[in-house]
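Every protein chain but one is kept in place in this view of the complex.
Up next, chain A:
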Amino acid sequence: MERLVFLLSTGLARGAVLALFALSLVIVYRAARAVNFAQAAMAVVPVYVALAVTSAGGSFWLGLAVALAVGALLGAVVERGLLRLVPQETPLPGIIVAVGLVMVLQAGLAMVFGPDHRPVHAPFSQRPFDVGGVSVLSPYDLFVLVVAAVVMGGLALLFSRTSLGLRLRAAAFAPETSRLLGVRVPRMVTLGWMLSSATAALAALLLVPTGLGLDPHAADVLFVNAFAAAVVGGLDSPVGALVAGLAVGVLVTLVTGYASAAAAPLAVLVLLTAVLLVRPHGLFATREARTA
């Protein structure tokens, strides 16, 4: 029982990171109607920069702020300088360019920073609290949950309560109509990429202290699991990303804890297949959202 409580609570914290990353994929999908297959490599770049800032004497918090800024900037550069130039009629050219970008970024990081794992220390203890003899979340897990909740709440407010959010949603749902109504759609697409990349950078930054450390491939598994979560959630549903992200996080942690880490990807694949068999558009997608 103690083990189950510990795994469930840890799974929620891992799931929060997954949900953030899945949300980043949903944001860019809504803005550009494209899955960003370069998201993992793009998310690791700001983490390297943050680590450099922290190593150079800056605080963790300064590194965090720099990571968000670099993430947003990278999103804008990739969209404006690369993917906007790719033919948009079919998704394939964008996917090929994104895969190429992954290779360039990961090879570039390995050349500049080396291919080895670099240990990253968490800003808070990772020793779990002991509640009545049961190990539950660590202070760092709590920090992750709070940050994820704050960011998701902030994004929800941005999208639902501000004029910028309204323009972002309008441009995502019907770009041509939005343009006729005075919405600067290309600017909204760029902003979507910036928000997405900054969110993904944050997720990667929160992830690395709990894993083996930082290397150019540090977010690859995160991407695979988050992509599965985003698809399970419906690919264009922020609520779906949140729910499915938490569910996949708990699933992976439970399977890793009770079976083995090697079985976790299989479990995610089974979940993905099962959901798509029952609801081909995902759990929270509306049908027209995928054809708009």
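Going forward, contacts are C-beta pairs under 8 Å (C-beta built on N, C-alpha and C of every residue); 3 or more make two chains touch, one makes a residue touch a chain; residues count from 1.
Here is the rule we use: contacts and distances are computed from a predicted model.
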Per UniProt, what's the omitted chain called: "Chemotaxis protein CheW", "NADH-quinone oxidoreductase subunit M", "aminomethyltransferase" or "ABC transporter ATP-binding protein"?
"ABC transporter ATP-binding protein"
From A:Met111, A:Val131 or A:Leu166, residue that would touch the chain that is not displayed:
A:Leu166
Which residue among A:Thr10, A:Thr54, A:Ser178 or A:Ser196 touches the omitted chain?
A:Ser178
Just checking the interface: what residues of chain A touch the absent partner chain?
162-164, 166-167, 169-170, 173-174, 176-184, 286, 288-289
